[in-house]
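Worksheet: one structure, shown below.
Of the protein chains in this complex, one is absent; all others appear in place.
By written order: A and B. Residues from 1 in each chain.
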């Protein structure tokens, strides 16, 4: 499978990286993650260039990792800083190092040529840092291709079937309009509803509501969801209501790291936030998870379009993302500086 | 693996199909089976044409199945009768429907072009419905290619080795003669024995017997076994003695649905019939099962003849079936109306 490499991916949650040597596969590439003594994060290829032992089976000396098989030591830039068997160090004796950045409660990684990494290209999730907003985070593994999850996330129409009684209270009624469009390399799906039954999370508003969902997909497979509502006929609240982020980082051709966060106005206690994440995770695990697993098995690794699906309006977002992704991946393969399969 | 499609296969036992949505894979094809409110049986492809969700993960509304992912509804003919997302229904928005027929205590399915399905082509097992005959049925899954089972069933000679002490009392002695022949597209193996030790099931006859086994293979991998016996020198009984049916419906390239029935003159109580099926299943499970599993693993998915086996007389039936099957499958691939790989 050809992945996009010149983009920031979410590699981990900050609490998943510590002074243990931890292996995480991203885009089929084994990555070793650990924190330096100063608290920074290192991401280097988890494979010694000598005998291909996973460096995660070795140990840390300060900020330097020692291979557990023959004792070669590599620093956080991937340079071999100690070769106990040879005075002259061969230039090949290094491992790839991946640019890493902690931001917005995620650990970001750049899988392409490190020289082109620019943290300005990390998607703007600064809403997470707005005054009064509190975020909670979650993680799970998905046994399905990342694009099966992306299609799911960009499509609000499945909620009334897969999530009846959990995320969805059933058909919202009223009038509605959905727009799907591209802006730069981002894709937006915007749903406006008028005179609708409120989503369960704002059922306390009582009566009919006007509400808007904005789904915003960024390259790197980062999606934010914004939900604003007001009693029908009144202007949508300035407050954010809810804002979720869902992230689908490809692990291998057929598996996915699924990160999520919920950001809310901090007018509730932390216990409530925690329960919100537990609740959302439980729904995803028990309702989306088995369905996406089953679909992944039916598709047997084939691309969606190769299977000539019937197309419904709710697919517009997923199809637009596909076309953006094809353009981005084609651009990478034309770029002589890019290497879509780092070794 | 190329299967024959224009033939009736046994898909299920009637008690395996009910108001639950049940998935059964046949010839590598996922089939959804359920009963209508009137008690009929529906067999449609278990894969929504939209996002390839198994329809068996959805739910029934009357006789209509609703996909659990986006709520498309399909009736028993495979037609989409409700698309909540689109007023205009695309002609591609349908699933394959398979002709189904209950007969002789089996649920039969036609996997080729539905227009060519003719229930007259279901193998004639009307002996099951003869007055006074009572049948019991069984089912098990086999982790081996269907033709490994067919070879086993058409060959009586393995009984004296694999089934000593269960089906076989050891060498029968006396004179015997085996004929293997083709009639239309059916294959027969007929064994006549004179002055032989009786099979364990008729040991109560005492003394030497004359007996005849008739194995009758039908396309669709349906095999009947008839056993008649009489004290040596007397005419074979008019009564049926025993008559079994064994059916090897291919599930996937390497696995098999194994159906069986025992039909007997109803001069015994139902408990005895039930015990007979339990006994036969136990022998197959503990004696044939492990042997066929082991052979399947040794053969690694290769065809028997490609492995250039030593041929023994008991292989005559299996080899004749192979030649009939090659002819039938070749005929299907020449037929412009046929489609051996429905999508």
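List of remarks:
Criterion: contacts are C-beta pairs under 8 Å (C-beta built on N, C-alpha and C of every residue); 3 or more make two chains touch, one makes a residue touch a chain.
Quick caveat, the model's predicted, so the values are computed rather than measured.
Set against the missing chain, the residues B:78, B:174 or B:314 yield one that touches it, B:314.
Checked against the full complex, the candidates A:22, A:35 or A:57 give a single residue touching the omitted chain, namely A:57. Checked against the full complex, the one of B:162, B:190 or B:329 touching the unshown chain is B:162.
Touching the omitted chain from chain B are residues 151, 155, 157-158, 160-162, 290-291, 294-295, 298-299, 307-314. Residues of chain A in touch with the missing chain: 30, 47, 49-54, 57, 66-71, 83-86, 90, 92-93.
In the analysis below, only the chains that are shown with their structure count from here on.
For the pair chain A and chain B, the distance between C-alpha centroids works out to 48 Å.
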